[in-house]
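Not every chain is included here, but those present sit where they belong.
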Amino acid sequence: MPLPAEFHEIAKRVNNWGRWGEGDERGTLNLITDEVVCAAARTVASGRRVPLALPLQQDGVQTGMIPGRVNPLHTMVAINLEMFGPDTVATSDDTVTMGLQAGTHWDGLCHVSHGGRLYNGRPADSITGHGRAAFNGVEKAGPIVSRGVLLDVARARNVHRLDDDHAVTPEDLEAAEELAGITVRSGDIALVRTGQIQRYLTGDKHAYAHPSPGLSIRTPEWFHARDVAAVANDTLTFEIIPPEIEGLWLGVHALDLVEMGMPQGQNWNLEGLSEVCAEEGRYAFLLSAMPEPFVGATGTPVAPVAIF
Amino acid sequence: MPLPAEFHEIAKRVNNWGRWGEGDERGTLNLITDEVVCAAARTVASGRRVPLALPLQQDGVQTGMIPGRVNPLHTMVAINLEMFGPDTVATSDDTVTMGLQAGTHWDGLCHVSHGGRLYNGRPADSITGHGRAAFNGVEKAGPIVSRGVLLDVARARNVHRLDDDHAVTPEDLEAAEELAGITVRSGDIALVRTGQIQRYLTGDKHAYAHPSPGLSIRTPEWFHARDVAAVANDTLTFEIIPPEIEGLWLGVHALDLVEMGMPQGQNWNLEGLSEVCAEEGRYAFLLSAMPEPFVGATGTPVAPVAIF
């Protein structure tokens, strides 16, 4: 079933192909200029730091619903090994096997395609089975440090968490801006809180996964108008699932990643951040959310930190 | 062969057990106070960002010398998969298997033990084969964001890179402070540049590994006196290898990690940073170097960024 006309109309309006040159592989991350970073650093006032990553462990958020996206398998390869003889210094060492998008992560721009195309018109078949995306891999993103803004939609609506069938709309985002007392601007990284991750944190990963509130198909235009650099939230699929338009699965992914070239973050734990923002009375902060530079990868674990 | 008397004498002088309470698992990271972070944020002036991680790929720095510490094996589990039918949005997905200390990484405090003890007196056998360090795992570190200081020992000595048998001494560190025009202070993260990583970057990972310049057994006391929060460098083993004192393998590891509770970073690419510091004429910056919160792990990949 081809994508509906509505999708293609939005796609035209948010498309950024060529905006930063033919060869660009960073998309909206280009909007994070030196000035943006300086201004972001100036938001630091209390020195408080809030980490936003879930623990990486076998009992992670994955349920097996997404084939191959396995939770971290952490194994020891050495335990107090005295490599240099008895009574010497002993070392312990370990390894991990995991889906790169298994926990708190960034989607790389190559994570989805439609019509055989990736962001900036690259052919989708440039992703090969030899372990590599030739274009738009996460290692191309470069540093992700900017002003972060919490758009606390759940708090703005006075609910603990959004209903399962709640599509977060531009109106929701603006209500959250109003709560925050700030306006999202060019180069910002928007963190959209639904409260859905509480389901995982309280032990029900299946309820966390599906159905789930998430971003509406109407949000890419809003983010495009504000020229945000990236958006992350506290759900497994980022966008509302099942989708608003029947049959249009992953439409937001396609608009954000392919058309706009805007990285998405998922499974970010925004619960503590929500508390701190409310306490500090401010919703903007310096955000460092560095991708691990896996070469040719479609996504990457990230351990983001909000610095107040 | 038991550890030499010299080791035990230094150990007494740098020991931090109990300093932050019986239950502490963060060691010198406790020195990164809110004030330290605020001051670090104020160093940001140009907004320039310099990433310090090596690419994560199969052709990484590991040579097989350290059993089980495998380079990243990045594999695809889905390539342009149209999960929802033909002509829909297609997704690509991938996984990795790797040693947690295979690339640019932080050592967790549980990475080494001696005399059956970990940092803060925890029993070494609290690391079990069930994939977990019960104490001092990297997930306990919390956010690592502070002032970073580049101690560019190679540049201070006017060499491209230090000789293979060069042990970086306190005098070297002070010469680098003088070059930088700053004094390392409590809560700083010191990045010590030897230039050794050029060997890997130019294609000879065996020469990179061993023999290698690195930190002298005399440096832990210097770092202890300055109360630094953490130290990272651009070598595989961190300390000089083979060691200065015959038979005392990993003595610096034992002093830093076990006695002081001070995290070490290895395989950090400080080449670009050295250029930028020289250009900007300043060697202090805001450093974000967030550990991935692998539960019970002895180390973690890190994608550090210096923000000027």
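The first chain written gets the first letter, and so on, giving A and B; residue counts start at 1 in each chain.
Note that in this section a residue touches a chain if its C-beta (ideal position, glycine included) is under 8 Å from a C-beta of that chain, and two chains touch if they have at least 3 such contacts.
Predicted, not measured: the structure shown is a model, and the values here were computed from it.
Q: What is the copy count for the full homomeric complex in this file, when 2 chains appear in place?
A: 4
The working rule: only the chains that are shown with their structure count from here on.
Q: What is the distance in Å between the mean C-alpha positions of chain A and chain B?
A: Chain A and chain B have C-alpha centres separated by 27 Å.
Q: Could you please specify the touching residues of chain B with respect to chain A in the complex?
A: Interface residues on chain B, with respect to chain A: 1-3, 33-38, 41-42, 44-51, 53-58, 66-70, 72-80, 83-101, 110-115, 124-125, 127-129, 131-133, 139, 142-143, 145, 247, 249-251, 253-254, 286, 288, 290-299, 301, 303-305, 307.
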